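This report concerns only the one structure given below.
Note that one protein chain of the assembly has been removed; the remaining protein chains are unaltered in position.
Coming up: subunit A.
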Amino acid sequence: MQADIFAKKKRNTLAFLLLLGAVTILAMIITEYNALKGFASIPKAIQWGMANFYPTAESLEKLPVILEKLQETLLVSIAATTAAAAFALLFSIFGSNTTRINPFFGAITRGIATVFRNIDVAAWALILLFSFGQSSLTGYFALFFGSFGFLTRAFTETIDEVSGGSVEALKATGAGYFSIIFQSVIPSSIPQLISWVLFMIETNIRSATLIGLLTGSGIGFTFNLYYKSLAYDTASLVVVVIIAAILLIEYASNYVRKVIL
């Protein structure tokens, strides 16, 4: 009997690997992708990058403009995240199993959040382009909707995980719904909630750069502008500035996390 189980497991693994291989080869045939040529071009790409893609003294003159755009992108990302967090907190309290008012309402709020979460930020940007056109407002709303869905899910799980016991205890003392939320649920989950918001800000700053390409705003657009006008030195300066900003934000949020957790 036992030998059978192992033989079966081996067969399953083998079948899975074969399937994976078949799908890969099929995809390569359809897209006419030549793996050898692909890998061979990597050294050439690096060579080109070293030759052209570095900031020069001239490009530094553009730094003030770039920093201004970077600031806009950072602020839009932070604003979108904090606004989304406020709504997410409300929805997660109504959607969490421990704090929902009733199962029906809980399922509806969770459903709404799932829809928002499963549409990617880039997809939101494309959808919203129709309504708001190419402006930073489009980027703001795309980040807002995406973060709202994700944060609602994260907050719901945090609340369920952290506050079950104390919610029961306060209910047993006869405390009202809002007293329980403000005296038990929020105090026990606030550090994790803040940690999720910080994580979301980091993620959003990264996505904001890409969204900027789509919506024609912020640092992403600046990069695109210089890149397309063959000003590779300035474009590379933009990349350096973005990387520096992301590292800085990550350092700051790690510090905040260490203090509050």
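Here, a residue touches a chain if its C-beta (ideal position, glycine included) is under 8 Å from a C-beta of that chain, and two chains touch if they have at least 3 such contacts; residues count from 1.
Methods note: contacts and distances are computed from a predicted model.
Of the names listed as "Putative aldouronate transport system permease protein", "GT4 family glycosyltransferase PelF", "Phosphonate ABC transporter ATP-binding protein" or "ATP synthase subunit c", the one that matches the UniProt record for the absent chain is "Phosphonate ABC transporter ATP-binding protein". Residue A:Gly165 is the one among A:Gly49, A:Gly111 or A:Gly165 that touches the chain not shown.
Across A:Ser59, A:Thr109 or A:Ser188, the single residue that touches the chain missing here is A:Ser188. Hidden from this view is one chain, which touches subunit A at 163, 165-166, 168-176, 178-184, 187-188, 190-191.
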